[in-house]
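A protein chain is absent from this complex, but the other protein chains hold their places.
On to subunit A.
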Amino acid sequence: MIHVVAFYLFATIVVCSGALTILSRNPVHSVLWLILAFFNAAGLMILLGAEFIAMLLVIVYVGAVAVLFLFVVMMLDIDFAELRAGFVSYLPFGLLVALVLLAEIVLGIGLWSVGPIELAQRAGPVNPELSNIQAIGALLYTRYIFLFEAAGIVLLVAMIGAIVLTHRARGGVRPQNIARQNQRRPQDAVRNVNQPVGQGVEL
């Protein structure tokens, strides 16, 4: 009973906030609706028993990705009216993309229910004793270790690429020398002077 109530609550909020992400006029509000959608999707994952994925969804998407979105959107100076103007001209293309995605989801689910993965699962069900993390870890670091490593290398290359593209040596900048800053002692920088009255300070 509580499961059903929770499912409909989460599902309704996901759908509504997803719609409001597209419909709201202010881009900052859009990002906030998106965050609400992420959060409730995590709730749905927990109802499915996938608590590890749910926590990752919150940590990665809500905690990191959406914060970056929010930063960028907050600091942009966007003309909302201009943004709205393109809506009708992009509508057919958007509908096309939505249709393709819908077809892919329908096909995917249809194939999955009779496909090899589902059949294999019926033959050898997942061990219910194992927690999410152990099950995923055991798969990820044994059977899919090379794919996992490959994903790691792709990420590393992407990171180096981003650094190379954005980092440029600027002339005329004096970098800090931290070691010299730490070596500096009060007696190098401060001098106590007992100055007689009316004689001016020697610098």
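Methods note: a residue touches a chain if its C-beta (ideal position, glycine included) is under 8 Å from a C-beta of that chain, and two chains touch if they have at least 3 such contacts; residues count from 1.
Basically, contacts and distances are computed from a predicted model.
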| item | value |
| --- | --- |
| UniProt protein name of the chain not shown, from "Succinate dehydrogenase flavoprotein subunit", "Acyl carrier protein", "NADH-quinone oxidoreductase subunit H" or "ABC transporter ATP-binding protein" | "NADH-quinone oxidoreductase subunit H" |
| Of A:8, A:71 or A:144, the one touching the omitted chain in the full complex | A:71 |
| Sites on subunit A contacted by the missing partner chain, in the whole complex | 1-2, 28, 32, 35, 51-52, 55-56, 58-59, 62-64, 67, 70-71, 74, 131-133, 176, 178 |
